[in-house]
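Note that one protein chain is taken out, while the other chains of the complex remain in position.
Residue numbering begins at 1 within each chain, and the chains themselves are lettered A, B, C, D and E in the order written.
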């Protein structure tokens, strides 16, 4: 099984070399835990190596994502300009189903994403987050079906490795917003904001990873200019 | 990225200089935690610097807000009189949807707010709270959609930096009333009323802040006449 | 801002002089915490000073309230006879909406209360509890709207200061029965029955108070004949 | 205010002399906590003094109640025979409303109970439990209304003092099954089955009691032949 | 009151001699706690003494029950063959009500059970479990009514003592699946699987028992070949 580097300093060792290629992994965390930076750093790693990468934005404005990356010293705009990087906004696909009657056109959304990823020849893909946050309990069966089919579909593109983020509800121990993401993904990475004695620290751990040995320990990390996420000691 | 000062003594250091300009930040806390004072102090900072600022009141009487500020020694009435400060009451916009049938006219509310903020040329905006408290579970999808669109819309006014308050439900670990505010905002500030040994103290911490480094520590603060919120030591 | 004395021994110091006049304050507590005695003592303080005061009873028989006060040595009957004190029973106003169809006639209830308070020229008002306990989840939006409007309306009578009691559900950390009282009131006073080592004690603390500095500490209190609630040390 | 003895060894001291006469008190506890024995002992105290007393059975067979009392050495059958003691079975009154459509005929049930108690000239009444356990969430508003009206009605018989039992749901901190009993009753007595170190003990405490001073401490108790409940030390 | 031996080594002492005859007792526990073995051992005790006993199986295959007993060295098949022991399968009675429309024919089920028990002249009866596990929340009022009526009915057969098992939901503190079993039964026996330091042990305690003194302590037990459940020390 081929492995690809994550681009996160110190993280590949937890996976005994990197992410098994061609699968989809869940990056779970509360707001503020560092999910978006984690995924951008993963894409940047590909961009630096000349790969073509795609970021699918659902709840965040693309220009904010770009400017947040620039605040870290990451020139995503240059890669956008060069055509090596693409941002896809699929919010409109969800809009009609959000309020009231019409069902979610699952097949259409998934085909749109898949066609784009294939035509762009992306080797790294981020969907941030996997499903719009506004879907309520009422939509749960459809969202669950969408998530399951989406993950099945993107794992059909063997050259492309995917990170999917999921909101971990604040004030609970759950690792995903809709309760099904953790079962369908091939791996789970958990980011946390924890109080250690009197200090808040950020931590990362691998909870599930199919097809490779893993180091299950929890590591603290920092977010530094230019370097982004840098793992520190196991805690 | 441009930063603006918060006006809260000791707080800008947590943000390495201040709030990234043009974004929307959530100020979350239980009743009594100090949310309204935090936001008024943020507006006062702008007023002192000659900026034009807007306070949107939803669940509180404007005259009470003014008199509470005066109890602290802040002459908001003078700024109101000079036309540098405006209070907008949008409660009526929500009234028809509160009980029974008719849906929430999201677009209308957002357009009203946006038009006012643009015409007034506000550089600081407070919406306190982001959504009326009386919306029940039944309205959740609409309120979630309203919150998401509102934040998207006001972040389209790049000169204006916004604070949105949210009721943190008493007796839980949640940081917002409707469960979606924390995902949509560009930053989260948490105010708490905590029992430390045998004393209740007020604390503030930054939980999420896009586009800047942050100090994640929790600081105790006091509310003093004239000076308002003053940060003390990290706890 | 004018302040009025509470009549509770040792309590005014927590408010740096007393209650800001003309606002509404929530007195929250479990059954047995002392809510009714707290509010009667507040009214008695006014009666002794020659003020006109009103007690609105919703779930309790007026004659029981009177006889409970007499058990403490407080001659409320005499003030009733002299016309300085009035008890208003509004239970009937809620009756039709309690079971089944008809909505709650919010405007009518609020107008009745308001007219009575104004005509009586009351300077102190107690509504015990703020809403009948039997309203179920089904009525939540209407009860929330009723509570919000009621508080807005009675704060329009600037000469009258109001205490509203709310049942804190037993076995939870919540401070109100309907979940909205704590947001709408201008202040929150929490009464508790707590196990300290092997003894149960009663405690009081101020959680929120607009327009004045507060002492946030929790104090134990006793209920003594004639003197009623008497604060002891901070715990 | 007149007080009556409880008949429970050591308990009257917690109430500074006994139960204030003519009110209704809730006896709350899990299955096995001793509620039925507590109430039978209260009735027995009256019977020994020549009073006329009534036990209203709802979920338990009257003959089981009698034989359980006899297992403790209490000859309730003799008092039944002498006409000083009556057992009323009102289960049938609830039957039609239990499953499906027809509402609960609250007025009829309450009038039946009241007429019986008045004609019998009872001075002590036990309703065990206050409402049948099988009512589900669906019936909550009606049961709440029934409980409130029942307590109001029986407190209109000033010569009669009443104990009402309520199932405290197992595995929670709640003190009643329907969530409204604790607010409507004039007092609350809590019976518990607690693990103290490695032993299970039974305890009793008074949580609320209108119209009298109370000792809030929790006392362990034993159930002994003939003597029934006997309080031991405060714990 | 007549008492009968349980057949469980060391258990009768907790009941000061055995089960009061003719009543129904709940045996509650998580899967794996030992409920089925407890009840089979209770029946075996009767069989050894020449009594006629009945086991009503609802969710388990009768042949599995027999073979599990045989794995312990208990020759239930021989008693089946001799006609002293009967297994009744009432699953079919519940089938029509399980999915969708038709209500549960409570009277029919209860009459069937009762007629069988009476004709068989059983002195010990086990219903394992008291109600099929698949009934959902939707059926709760009917299941509650079924359980209450069933217990009332079988307690009308004074010669027959009954054990009813109930699934204690895993991961909660509840003692029954439907939430009403614990109130209706004349006694409750709780079986647990607990972690004591680093070992999992099985424990038993009596939580409620009408008509007899009880030892409330919790005892560890083992399951041994031939002897079945054997109580060890109080823990």
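Convention: a residue touches a chain if its C-beta (ideal position, glycine included) is under 8 Å from a C-beta of that chain, and two chains touch if they have at least 3 such contacts.
This one's a predicted model, so the numbers in the text were calculated from it and none came from an experiment.
Engineer: Let's see if you follow the contact definition: name the visible chains touching the chain that is missing.
Structural biologist: Per the contact definition above, the missing chain touches A, E.
Engineer: Can you list, in ascending order, the chain A residues touching the missing chain?
Structural biologist: With respect to the unshown chain, the touching residues of chain A are 1, 20, 23, 103, 140-142, 144-145, 148, 152, 155, 172-176, 179-180, 182-184, 186, 188, 205, 207-213, 216-218, 234-235.
Engineer: What chain E residues would touch the chain not displayed?
Structural biologist: 30-32, 36, 59, 61, 64, 67-68, 70-71, 98-99, 133-134, 136, 138, 167, 169-172, 193, 195, 198-202, 223, 225
The rule is short, and it goes like this: only the chains that are shown with their structure count from here on.
Engineer: Name the chain whose C-alpha centroid is most distant from the C-alpha centroid of chain B.
Structural biologist: Ranked by distance of C-alpha centres from chain B, the top chain is E.
Engineer: Farthest from chain A by Cα centre, which chain is it? Let me know.
Structural biologist: Max centre-to-centre separation from chain A belongs to D.
Engineer: Give the rotation angle, in degrees and rounded to the nearest 5, that superposes the C-alpha atoms of chain A onto those of its identical copy chain C.
Structural biologist: Resulting rotation angle: about 120 degrees.
Engineer: Take the average of all CA coordinates in chain A, do the same for chain E, and state the distance between these two points in whole angstrom.
Structural biologist: 51
Engineer: Can you list every residue of chain D that touches 2 or more other chains, as numbers and ranges?
Structural biologist: Answer for chain D, listing residues that touch two or more other chains: 172.
Engineer: Taking the touch definition from the header, please name the shape of the chain graph: line, ring, star, complete or other.
Structural biologist: Drawn as a graph, the chains make an open path, so a line.
Engineer: If two chains touch, include that pair; go through all of them.
Structural biologist: Per the contact definition above, the touching pairs are A-B, B-C, C-D, D-E.
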